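Right, one structure below, let's go through it.
Yeah, one chain of the complex is gone here, protein chain that is, but the others are all in their spots.
Each chain gets a letter, A and B, in the order it is written, and its residues are counted from 1.
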Amino acid sequence: MSIGSASLGHAVRQDGELNARALRSDARRQALGLLALLSPGLFLVFAVIIVPIGWLFWLSLFDESGQLSLANYARFFEQASYIKTFATTFKVAFVVTGACVLFGYPLAYMLSQLPRRAASICLIFVILPFWTSVLVRTYAWLVILQRKGLINNWLIDLGVIGQPLPLANNFAGVVIGMTHIMLPFLVLPLYASMKTIDVDCLRAGMNLGASPAATFRQIFFPLSLPGLASGVVIVFVLCLGFFVTPALMGGGKVIMWAMRMEQATSLYSNWGAGAALGVVLLAVTLALLGLFQWLLGARATGVWSQR
Amino acid sequence: MTKRLCIHGLAVAGLLASAAVPASAADTITIASWGGTYQEAQTKAFFDPTAKELGITIKQDTTNGLDDVRLQVTGNAVKWDITELGADECARGSKEGLFEKLDYNVIDKSGINPKLVHDDWVGISYTSVVLIYRTDVFGDKGPKTWADFWDVEKFPGRRALSGSQATETLSVAALAKGTPIDKVYPVDIDGALQSVDKVKGHIDAWWTSGAQAMQLVKDGEVDMASIWNGRAGTLRKEGAPVSFSFDQGVLTADCMVIPKGSKNKDLAMKALAKFVSPDLQANLPLYVDNGPANEKAFETGKIPQERIKDINSAPDNVKKQVLQDPEFWRDNLVEATEKFNNLIQQ
Partner (left out) sequence: MLLSLAPSALPIGIHGIEKRFGALSILSDLSLDVAAGEFLTLLGPSGSGKTTLLMILAGFVRANAGSIKVGGEEIITMPPHKRNIGMVFQNYALFPHMNVFHNIAFPLKQRRVSAAETAERVERALDLVQLKGLGERRVDQLSGGQRQRVALARAIVFEPRIVLMDEPLSALDKGLREHMQIELRNLHRRLGMTTVYVTHDQREAITMSDRIAVMNAGRIEQIDQPEVLYARPKTKFVAGFIGESNFIPVECRNGSVWYEDRKLRMNDPAPSAGRHLMVVRPEKLRLLADADQARPVNALPATVGDVIYQGDSFICYATLRDGRQVTLRDYCRSDVLAKLPAPGEPITLGIDAQDVVLVTDQ
């Protein structure tokens, strides 16, 4: 600006307004250009996310006779089974997420400590189950876990147990089957975040007098938390909407929200019944994600206490 | 201007199409059924002979039930000209106005149970819910009646009932508490629920699909179960140590409908008339355990005498069973299912 003023002299100098309009319209043009670049993405978000969710919400507000009503939501309070299903869904999600952390953290830690080649081979084994359908894997678990399945037969043959353990067609079966399917969703982000932890930070910890265990506890573990958090969120949210495994492994005794949705769409002649279930699950999931975000946000901006 | 061009274009395209392919869209109908061995049997029993006789092409698809029909009809995207449904779904869909009226001048309804003949739907076959038990556990002294199934002291063992078909489970529950076969309908829902409540704690699995019921019995995960007779027959053919009979079975009908808005309604009507004719109905039990809906099929002489006793809709077997009333369930399904769900999830 000052260079322009000096070189162009007095003729155009008007209280710092030199080229101001041209610059403003240039900025506007640039903003429009950016918007144009973004528009396919925005359109996609609108068409694939906003519109269907809006429609879902809209549908949920009509009863069977097509009248605007809250009947689809009122049902949740009138029928105890909905509350029970909701509680079961969250219980399964919590337990499966916990089991995934329990098994996934050591697995991701081991992978992160292996040499690169060995780690990539092991990672293939982690990802391999993705190439098989969930249905096939669930049936495989059934074969392994049921009353006359592999595990019970072995244990009985070895004389470890007299009666078969109830591993399938119940809560335990659902948790085992789902944990297996969800594990990679926890391990992959966790592994990625562990790989970014600076080896020198761990060396520094030991150099400064922390034993390997203390270094893990005070340095490695806190630094792996962001990856763990994203893995936990992914697994938890996926669990909330899971269908196949609980339907097959639960023996009809572990009814989750998605199964209820399927049932509602066939039981009721309007979409509203299922849609309302979807809206509730979406709202609760969003609220939980918000809570996670809030907790993690607080951690990221503030330094968390050492004591 | 543009509109006229379009019409011309369409007309030309239509002419070209009909000229090029003799069996044009007008000579093709699409039928949806449940898939699997049942639909294969239907293809041999109904679809292929009909296509041959009428000189048409029958394309096939599979359905998940009434939701699919509702989606197509309410969305103005009807793909199917005929689809199979459960009888209670037919009754419900009829109430919702999802089907075309049937022309009983074209379709001959004689021989079909009047309960399965309606303005816009007609029975096509029967499935039975039967009590199956493993002979390696009970020998031939297994539970024979639903009262036996409910008697956990006399018949200890693991049990499975349907969790997804509340109507069937409530019917057998009514039988279990001693209701005579001809008094089950109309079902005393609360009484049936109380009956379910008594056995609930001893049910190890509430199955949600026929395949699951079969797997539970086959793998010995349960020792007795309610199961569809087709699945039970398959188990017996495979040599699994099982026993079942039609005593106290629950007969449920399947029906066929023409979804509202079908583009080949008239042709579909003709095809449907063939499907329910005694001649083609008699083909069905040659390929599958689902019995024909038209009892005149048993008079055609096509079905071997020794086969008849294994067919659930044979007159002698029908007497031993309860026929599910589709219209009762049309009116009571939602309430009964919600109450049933509440109960088994407690």
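Note that contacts are C-beta pairs under 8 Å (C-beta built on N, C-alpha and C of every residue); 3 or more make two chains touch, one makes a residue touch a chain.
Here the structure is a predicted model, which means the values were calculated and not measured.
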{"item": "Visible chains in contact with the missing one", "value": "A"}
{"item": "Selected residue (touches chain absent from view) among A:V51, A:A118 or A:M206", "value": "A:M206"}
{"item": "Residue of A:A20, A:A74, A:A214 or A:L286 touching the missing chain in the full complex", "value": "A:A214"}
{"item": "Residue ranges of chain A at the interface with the undisplayed chain", "value": "198, 200-201, 203-212, 214-215, 218-219, 222-223, 303-304, 306"}
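Convention: only the chains that are shown with their structure count from here on.
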{"item": "Distance from chain B to chain A - Cα centre to Cα centre, in angstrom", "value": "40"}
{"item": "Chain B-facing residues of chain A, complex", "value": "75, 79-81, 84-85, 88, 142-143, 146-149, 168-169, 247-248, 251-253, 255, 259, 263, 265-269"}
{"item": "Chain B residues touching chain A - in the complex, by the definition given at the top", "value": "64-67, 70, 92, 96, 158, 160, 163-164, 204-208, 212, 215-216, 219-221, 333-334, 337-338, 341-342, 344-346"}
